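Here the complex is missing a single protein chain, while all its other protein chains stay put.
Entry: chain A
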Amino acid sequence: MPQADAQPLKPEPEPQAQDVTMSDTPSPVQGSNDKVNLEDLFDDEDSDPEFPSSVPQINSEEEPSQTEPIKITPRSSFSDPEIIRAFYQRLFPFRYLFQWLNHSAAPSNDFAHREFAFTLPNDAYLRYQSFTTADLLRKQCIQMLPTRFEIGPVYSSNPRERKTLRKASAFRPVSKELVFDIDMTDYDDVRTCCTGASICHKCWSFITMAIKVVDVALREDFGFKHILWVYSGRRGAHAWVCDKRARLLDDSRRRAIAGYLELLKGGDQGGKKVNIRRPLHPHLDRSLEILKRHFQTSILIEQDPWGAEDKYAHLLQLLPDPTLRAALQKKWDSSPSRASTAKWADIDALAKTGALSKSSRDLLEAKQDIVLEYTYPRLDAEVSKKLNHLLKSPFVVHPGTGRVCVPIDTRKVEEFDPLGVPTVTQLLTEIDEWEGEEGKDGGKKLQDWEKTNLKPYVEFFRTFVAGLLKEEKGGVKREREDGGDAMEF
């Protein structure tokens, strides 16, 4: 019987591990009563065209809808235990999650030594959970009904057995995807449309801009190919860089990437947050090109940051030219609520009339800095710097909104609508509504997610995982071929 132990990672919420009775948790160790039999693991009759053979069949996931239809009423809440259970039973794509983290079809330590951390309905936080198969992960989810779970690194040995190791050094994190976390809270000083936890389409464009800038840098500059962007369920996005080269980075290299991408310094104290040398580094130059286009609409028109009387002081503060500043101050004091677009245009207009004591080059650079201050990605860099940092799994339900943390297709990043992301209750209703049409589909039984609006997201994820596995397979082969006897010791 493995002890599920709860270790506090974050200061809040206060973990209440002691209160969690684990006596009836199914054992995740193979050979118990749980039916993970080898035949299932090596079942060749797989209908999935993308993984034609030797893919572990997770039978229980394939169980279609013998379970009774869930009664979703308008009053059902997405945190009801029944809702959560049905979600894990019928919708969560455990199989693709397994393949994603395992990097091959046959179970390996990449998955078995991976840490999962569960947040339980009573807010207890269980760290160092691990599972040998997707089905065991699924069983524990159904058993414990975590409101969400997080994914940590692959360790050098099984996380559940870390305390039995003689030497503490035998238990250390070995690899994990390079991750990024972009959250709207970091934009509060430039966001005017909403406050706190709420978002709208206007402010979502901050996240869109961030994804564009970071994604292209990771691909073009660092050469990564397998980058999964995931909606965080409320007001942000996560990135998982899954290339092997990224997974093996140590902390100092992770810090280097975070530093490379980080630009804004200085917190909320006001003042200038952008201090960069010229000529602009190619990454910043490219970012500026991307962001300039968004600045006109997303910032000047939609956020209108300097429209109000008490707001344009900050803009003046960011302009280094005293003569120009005085001229603008005079103009805006007489019509304080001129829209931001007009005020932005005033800068060049007045500069052209000669109200400039410094060079126009200085002014151009100051304006570039302003564009960057208002648009450049604001990363929660600490998340990226540590190999052993945990991050919420894709496809879990955000406990505050009920929305599923679905992948974002960066090829259509502008079309992504966070407010249109399905909620768990909506999805379960869709399964129920589908029931009548079952069987029309030429015999092949559909999986529940295929009957819902989750379908495109799961399919996108499946394709992403397939691409990753394909590359890993090639990589392993190559290593075998030219590694040869260099692997002796």
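Odds and ends about this structure:
Here is the rule we go by: contacts are C-beta pairs under 8 Å (C-beta built on N, C-alpha and C of every residue); 3 or more make two chains touch, one makes a residue touch a chain; residues count from 1.
By definition in this document, contacts and distances are computed from a predicted model.
Looking at the choices "Vacuolar fusion protein MON1 homolog", "transketolase", "DNA primase large subunit" or "Eukaryotic translation initiation factor eIF-1", the name in the UniProt record of the chain not drawn here is "DNA primase large subunit". Contact with the chain not shown here comes from a single listed residue; of A:184, A:249 or A:363, that residue is A:249. When the omitted chain is restored, the residue from A:166, A:277, A:361 or A:412 that touches it is A:277.
Those residues of chain A that touch the chain absent from the view are 169, 220-224, 245, 249, 252-253, 255-260, 277, 279-285, 488-489.
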